[in-house]
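Input: one structure, supplied below.
What you see is the complex with one protein chain gone and the rest in place.
Which chain is which? They are A, B and C, in the order written, and residues in each are numbered from 1.
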Amino acid sequence: MPERVRVALVGAGRIGQRHAATLASAIPRAELAVIADLHGSSAETLAGKVRCDRWTDDPVAVLADPAIDAVVIASSTDSHAPLIVAAAGAGKQIFCEKPIALDLEATDRALEAVERAGVHLQMGFQRRFDKAYHQAKALIDAGTLGRIEAIRDTMRDPSPAPRAYLETSGGLYRDMTIHNFDCVRWMMGEEVTELFAMGSALVSPLFQELDDIDTSVISLRFANDGLGVIDNSRRSGFGYDVRTEVFGSEGAIMIGYSRDTPMLRLDTNGVHSDHIHWFLERFDQAYIDELRVFVDGIVDGTPPPVDGNDARAAMALAYAAEASRRENAPVSPARFARA
Amino acid sequence: MPERVRVALVGAGRIGQRHAATLASAIPRAELAVIADLHGSSAETLAGKVRCDRWTDDPVAVLADPAIDAVVIASSTDSHAPLIVAAAGAGKQIFCEKPIALDLEATDRALEAVERAGVHLQMGFQRRFDKAYHQAKALIDAGTLGRIEAIRDTMRDPSPAPRAYLETSGGLYRDMTIHNFDCVRWMMGEEVTELFAMGSALVSPLFQELDDIDTSVISLRFANDGLGVIDNSRRSGFGYDVRTEVFGSEGAIMIGYSRDTPMLRLDTNGVHSDHIHWFLERFDQAYIDELRVFVDGIVDGTPPPVDGNDARAAMALAYAAEASRRENAPVSPARFARA
Amino acid sequence: MPERVRVALVGAGRIGQRHAATLASAIPRAELAVIADLHGSSAETLAGKVRCDRWTDDPVAVLADPAIDAVVIASSTDSHAPLIVAAAGAGKQIFCEKPIALDLEATDRALEAVERAGVHLQMGFQRRFDKAYHQAKALIDAGTLGRIEAIRDTMRDPSPAPRAYLETSGGLYRDMTIHNFDCVRWMMGEEVTELFAMGSALVSPLFQELDDIDTSVISLRFANDGLGVIDNSRRSGFGYDVRTEVFGSEGAIMIGYSRDTPMLRLDTNGVHSDHIHWFLERFDQAYIDELRVFVDGIVDGTPPPVDGNDARAAMALAYAAEASRRENAPVSPARFARA
Partner (left out) sequence: MPERVRVALVGAGRIGQRHAATLASAIPRAELAVIADLHGSSAETLAGKVRCDRWTDDPVAVLADPAIDAVVIASSTDSHAPLIVAAAGAGKQIFCEKPIALDLEATDRALEAVERAGVHLQMGFQRRFDKAYHQAKALIDAGTLGRIEAIRDTMRDPSPAPRAYLETSGGLYRDMTIHNFDCVRWMMGEEVTELFAMGSALVSPLFQELDDIDTSVISLRFANDGLGVIDNSRRSGFGYDVRTEVFGSEGAIMIGYSRDTPMLRLDTNGVHSDHIHWFLERFDQAYIDELRVFVDGIVDGTPPPVDGNDARAAMALAYAAEASRRENAPVSPARFARA
């Protein structure tokens, strides 16, 4: 490995721009070598902004380039699996935004390619790198909470994404709840053995039209008989709502974020503060650290802390939730295990 | 009605003592006329403590006394239904601790007696009189939150009740979750149309021995397609945990209570505060106001804000939760509707 | 001493009403024997409300009554010193609202009478009995904060008292800051050796008219060279503001109170909560406990935790603050020491 990992970024959209800024300046061990986007002009604009010398509209060509050590995949979801297969085939280390694919079959094919190639595949579940979640997990692993018995995991977007996004999102469970599925597996340190999902379309007629849901609660049982709940909404009515509570025999942890600015305003109506509004603000630090860990892992030869198997397990839970809702019955995720 | 309602208190245990203190001094329109307890000495001791002139070991005789206008039933659960029937037969106004009975049959017989007699039956769901819950409900009813779409309701005791209590408690759902069932019906302003319950016995071997559970999550669907979750534990690991969150199209409400004393302690390890430890402290104000409202209702002729039908509906939800857990399937509470 | 202390309450105004309710019901070792007020009708009304059998318009006669063990003085400030002198002369135990008198001469005469008679004189500095302040002091005394180095003490009323009250209040320092003076002496466990006071009349023209101030900051030096600040306003713009911070070599304590109801409301404008509005609510528990401690002290023969000497010391600090403002110079409170 060279001292500095030469990274190709594929995808110059919202999250690609975020990663470009990080790779360009915040990670001394990384060099942003090239930005690729099928829309060449997007790649060019972003390259100018972060002072990257090279850009291209041909992501696949980039993957064949021997001057590239690693690839960060932040392009549209349907391109993830083919890019992973190509990158693995070329022996590149891989960071990929969730999900690998919207279906388990394509996911499994990508995992096989990665396994065959023996490369890293780190998944962009950014919560795992958030300082609060990271510390919570460390306390849990250290036994501070005693035996872990229950978890409550909440996620609400401030308002629904645009129709175009929702149409190809894969639906609430594969697109949004997937973050919660990864979170509860990780925090509990146990696999889900059964879940029951209820959903409704309340937020906008669009969701009914798309045969999707916008509001959901899911009950979960874990292998240790611990229990959990996940609740989601595509619209919060106030801001970005991500909170997690873990309960153990010796205590509990509550992770939440509400105040954006450390300022209170007081008047005769009471006390007022603002609320964090967007996931890019909430997870600002995590988006940097996930790439730092990825690059460190390449240089130091340590495996990624969240990999393709985690992404697959979360997607299997999404499948199980969909089946539970369809069948109005509890479902075991084992039904969707990898062959 | 006399200017001052003459109240008989039946039951001199923990909650009876609380009500005695309230009736003796905090409610000008009420007069604590007599304290009755099968253990005469308990009645006597309590009467001395709150300076009540009269006590007896014969609750039933009290109910026949024409000098009594109203009765507050705070005796053991198995006596609630018979005392309600007797009190209703004697035309007394009734305040009763939850539940009316541990089974729906006895509950329905008591309700019939109350209906026949045309007397008030106010149930001791104290959360309804808590300032925070009361204000939340007012904001919801005023439309401040827009359309109500979801609710999260949590309740954890600091530690399990003693074995003797648990043996006759009726189990987690009839004894503890019953408060959450009443709360979610009230807050949502909608009936539950379906629920799914998961339970585990994790806290102590005692619960398995009693064929009971100590940890539970319940998913709920309401008539308006709104969704809810209730989670419970018989032991929190930290203190008394009662929190409720209601989400609407225009905003949300979060009711919680953690700090008992308005004091922070700071050191190099961080910031530390205490946590409220007991429901009698958390609901101190509510335990007074529920009796004030009861007495006001008698004098002013206004119906109780939470009555026997609410208690019955909450118990039907407990039945549905038990059935759901037994059958590992979603259950409609309609199955347990009053004949 | 009889098992139950027979207490006479003098004064049926706002704070007298509060004490009457407490004495009538919340303190088993006390019996509210009589209510005295120069306005007989006020005494009569209050007696009816708290079911006290006896009332009178002659406070002095009450003090001579051998059936009375103790007196709670809650009448107007100008009557405090004469009543203390009379009560002490009659050998009664005394609880008195602050201050003893608005001038040090009358204060000293009252203290002499108390000392001669050897009776208790407990002063109504209710903060000392507030759970948070009480615990903070215990932590300080236990050495948890290490060496105590600084204190910040804030007090703001929601809005100015009426003109009639202000006219005879003795001004900001003798009427309001006196609470802070007592608090900082107690918390620091040290006497003030020098202070510097700045004041302004900003809130209302009334204060200028009365040659009074409504806004003030005072710097303090303590005997151990620790430093402090007290800031006051007759109007907060939001609610009742009482907060204290104590800083030591090993940590700090922050006592504050803002949220009245444990409820947050969230919308697109942010997060909103209410604010406690009135000192009677903020110190609800303290107003009960100060009388309980007074009564316990009588029965158990333990001295009051805050006595006439504390009241005198706080008044001397008020004198020093006035002198400092007049002379625009730092002043040592020793100048106003008891002869």
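The rule is short, and it goes like this: contacts are C-beta pairs under 8 Å (C-beta built on N, C-alpha and C of every residue); 3 or more make two chains touch, one makes a residue touch a chain.
Treat the numbers as computed from the prediction; the structure is a model and nothing was measured.
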| item | value |
| --- | --- |
| Contacting the left-out chain in the complete assembly, out of A:A26, A:A67, A:A161 or A:A223 | A:A26 |
| Options A:Q208, A:T268 or A:T302, residue touching the unrepresented chain | A:T268 |
| Touch with the omitted chain, as defined above, among A:I15, A:M254 or A:A329 | A:M254 |
| Residue among C:P59, C:G124, C:G170 or C:G228 touching the omitted chain | C:G228 |
| Where the missing chain touches chain B, by residue | 237-239, 258-259, 266-275 |
| Missing-chain contacts mapped onto chain C | 145-147, 149-150, 152, 154, 156, 194, 196, 198-203, 215-221, 225-229, 231, 233, 235-238, 247-252, 328-330 |
| Residues in chain A touching the chain absent from view | 21, 24-26, 28, 49-50, 131-132, 135-136, 139, 144, 250-258, 260-268 |
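One rule holds for everything that comes next: only the chains that are shown with their structure count from here on.
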| item | value |
| --- | --- |
| Most centrally placed chain - per-chain CA mean versus overall CA mean | B |
| Interface hub residues of chain C, defined as touching at least two other chains | 258, 266-268 |
